[in-house]
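Below is one structure, written out as structure tokens; comments come after it.
Every protein chain of the complex appears in place save one, which is left out.
Presenting chain A:
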Amino acid sequence: MSPHSSCADNNMMSTISQWLPYLAQGALVTVKITLLSGVVAMLLALISGLGRLSALKPIRWLAGGYIELFRAASLLVLLFWVYFALPIAGLDLSKTWSAVLAIGLNIGAYGGEIVRSAIQAIPKGQYEASVALNLSPLARMRSVILPQAIARMLPPMGNLWIEMLKSTSLVYFITMADLTYEAMILRNNYYTDTPLIFGLLLLIYYVMASCIAVPVKWLERKLTAWR
């Protein structure tokens, strides 16, 4: 390697190390939004997924209506609506909570379908056996159906979490200082390094997505070990 190119490499490394504190700050915001939206989405998924299988018609309709409506909506438009339009209607949420609400509502609707189909995939015999053993409906759900359904839900839920991580980049539009936003600011200051900044940004998202995929794979193996 010529002295010139190694010098350029050193320069590149020192530039990247100057960026890292900003990117780390942004990454933290991205992780925070992913986790908060994840809690909202998983709750909504469980409620709407179970609601769609309820014996009561109004509950079925309500859950079905929520799932169909929010799956048909565009997440970015929903985010704009929650952040810009909802305050006019009297609900003024911070950037964080606007993002969490919009992403949570949207991803929760997709999750509801995953919960529903996983529960419906459990063989009928499992229900009949629980009835024969005189288990209460709650015990039947908690001890027999859900543990088996969760093993089925895991792979699609893992993918959904990655979709959620990716969708947090949309908070850039409401000027929240997430990973994408920090990178755009760096780009203003280091314009000639634009390709490097975006390349690095893609790499960071890829690593974060792997941080979801790897433990999900491990958990999946663990939960299906009995098969």
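Operating definition for what follows: a contact is a pair of C-beta atoms (placed from the backbone, for glycine too) under 8 Å apart; a residue touches a chain by one contact, two chains touch by 3 or more; residues count from 1.
Everything below uses one rule, namely that contacts and distances are computed from a predicted model.
Q: There's a gap in the complex where one chain should be. From "Ectoine/hydroxyectoine ABC transporter permease subunit EhuD", "Cytochrome C oxidase subunit I", "Xanthine dehydrogenase FAD-binding subunit" or "Acetolactate synthase", what does UniProt name that chain?
A: From the listed options "Ectoine/hydroxyectoine ABC transporter permease subunit EhuD", "Cytochrome C oxidase subunit I", "Xanthine dehydrogenase FAD-binding subunit" or "Acetolactate synthase", the omitted chain resolves to "Ectoine/hydroxyectoine ABC transporter permease subunit EhuD".
Q: From the list A:Y22, A:W81, A:Y127 or A:Y190, which touches the chain that is not on show?
A: Considering the complete complex, A:W81 is the one touching the chain left out.
Q: Can you say which of A:Y22, A:W97, A:Y127 or A:F198 touches the chain missing from this structure?
A: Counting the whole complex, the residue in contact with the absent chain is A:F198.
Q: To test your reading of the contact rule: which positions on chain A touch the chain that is missing from view?
A: Its contact residues with the unshown chain are 68-69, 71-78, 80-81, 84-85, 88-89, 162, 166-167, 169-170, 172-173, 180, 183-184, 187, 192, 194-195, 198-199, 201-202, 205-206, 209-210, 213.
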